[in-house]
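Please read through the structure below; I'll follow up with questions.
The complex appears here minus one protein chain, its other protein chains still in place.
Chain lettering (A and B) follows the sequence in which the chains are written, and residue indices restart at 1 in each chain.
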Amino acid sequence: MSTLHTVNKSPFATQALLSCLNHAKAGDAVLMIEDGVYGGLSGTGMSEIVTEFGKAVTLYILAPDAAARGIGTNRLIDGVEGVDYTGFVELVAKHDRTQSWL
Amino acid sequence: MAYEVNGQTVECDEEGYITNLSEWSKELGEIIAKAEDLEMDDDRWEVVNFLRSYYEEYQIAPAVRVLIKAAKKSMGPEKGNNKYMYELFPYGPAKQACKIAGLPKPTGCV
Partner (left out) sequence: MAKTKKFLYVNRKAPYGTIYALESLEVVLIGAAFEQDVALAFVDDGVFQLAKGQNTDGIGVKNFSPTFRALGDYDVQKLFVERESLEERGLSEADLIEVVYEDEDDDWAEKSAIHVVGRAEIADIMADADVVLSF
């Protein structure tokens, strides 16, 4: 049993990503979408903590949202995987439930 | 509301600005101009083309004073002035020319 978590808020604006990561179980997936994609940026004040949690959960980023915000794949934290809309749907289908962190 | 171009319908708002910018063509520009009681000539096309390239670069239809200032820079002072622009587009160069150019109503038009 595993959960897909989606986070759509910037980690610099709200605690949504932090709270999500604190509640996620090992083996879960965390998909950062909309303003949530800033959580995937390397070299930020949040990168270290996101990297640390990334050892237990799989981190994804919605690529069109990242591109819209000028975040190139070279700027992502190691291990954060980009997915397109089809990939998003596949993640939803693969997990037992989807939980949104708004 | 809509314009008819070669049997094709192009939607516009109640003021005559087309809804979908990608549906614009030179032919449509001529038709919109006719609806504004204007005949397109080289001088009017120069302004319309200038507006289209401004939009292309900045994603914005400039306000009239910005249009005139920018036109002065690229077309020279004899064209980049109020008198010249209002002679070409009596109901306002930014509003009328933007409509013909298939752009949204200028931002900063108050």
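Quick note on the criterion: a residue touches a chain if its C-beta (ideal position, glycine included) is under 8 Å from a C-beta of that chain, and two chains touch if they have at least 3 such contacts.
Model, not experiment: these values are computed from the prediction.
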Contact residue for the chain not shown (choose from B:P62, B:G80 or B:P93): B:P62
For chain B, residues in touch with the removed chain: 57-60, 62-63, 65-66, 69-70, 107-108, 110
Contact footprint on chain A, counting only the chain that is left out: 8-10, 12-13, 34-35, 38, 41-45, 47, 63-65, 67-72, 75, 84
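Everything below uses one rule, namely that only the chains that are shown with their structure count from here on.
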Centroid spacing, where centroids are CA-atom means, of chain A and chain B in whole angstrom: 44
